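Take a look at the structure set out below.
Of the protein chains in this complex, all but one are displayed in their positions.
So, chain A:
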Amino acid sequence: MKIDPIHQFNIEPLFTIGHIGNHTIAFTNSSLYMFLSVAVISLLMIGGMAGRQLVPGRLQSIAEISYEFVASTIRSTAGTEGMKFFPLIFSLFMFICISNLIGIIPYTFTVSSHIIVTAALAFLVFFTVLIYGIYKNGLKFFKIFVPSGVPIYILPLVMFIEILSFFLRPVSHSVRLFANMLAGHIALKVFAGFVAMLGVSLGALGWAGGMLPLALTVALTALELLVAFLQAYVFAILTCIYLNDAIHPGH
């Protein structure tokens, strides 16, 4: 009896679309779950807004609460000017949140547990900040590397650290989401594997003793629900903070 916690992250092609060079372009289970989360979000938002009652029902409440939540986050971190990026941040937040929550369900695939997905999202944010910052502020954008009020003799060192941390942003932004989801799902699988290992090796006594890791698995699933939402929120709020640099450089 061997635990294989990595198997759940396998990408399997469902059907092949075509070939480019030696690479097969296939519709994989990852693409399926991406489409699924987009479909869930669309249903939620379009279905929630279809009735448009003054006193909202359940679906409309969810749609309104998620709108208000993201909008207040943007207003408090990037100011009112940040609201022009609302569609971007709302899409990122909802996509990550819903795909994480779908991934909690056993036997499903977690889209954000692959670094290529999170890195694509993080680089989208990084280049949005870079291009919009230079477009809006011109060369003044580079003032974010020069914090005000720093003594001149340590300024080169501070600038070096600021530039380094600016270019490490997409790395930490993507690795945080990916590693959190990966580590959480591995931990779940390992604890769930303990139940089967105990039961297979010790028989009836083992199945009784397996209650403990089973209870821990349930508790970890609850923690994972929190982490799934929290990581989506962290991704969104960091996007807001990075965009704030592009909108108001030199703060």
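The rule is simple: a contact is a pair of C-beta atoms (placed from the backbone, for glycine too) under 8 Å apart; a residue touches a chain by one contact, two chains touch by 3 or more; residues count from 1.
The rule is short, and it goes like this: contacts and distances are computed from a predicted model.
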The complex's invisible chain, by UniProt name, from "cytochrome-c oxidase", "ATP synthase subunit c", "ABC transporter permease" or "Sodium transport system ATP-binding protein": "ATP synthase subunit c"
Given A:L182, A:V195, A:L220 or A:A246, the one touching the chain that is not displayed: A:L182
Missing-partner contacts on chain A, residue numbers: 6, 73, 76-77, 172, 175-176, 179-180, 182-183, 230, 233-234, 237-238, 241
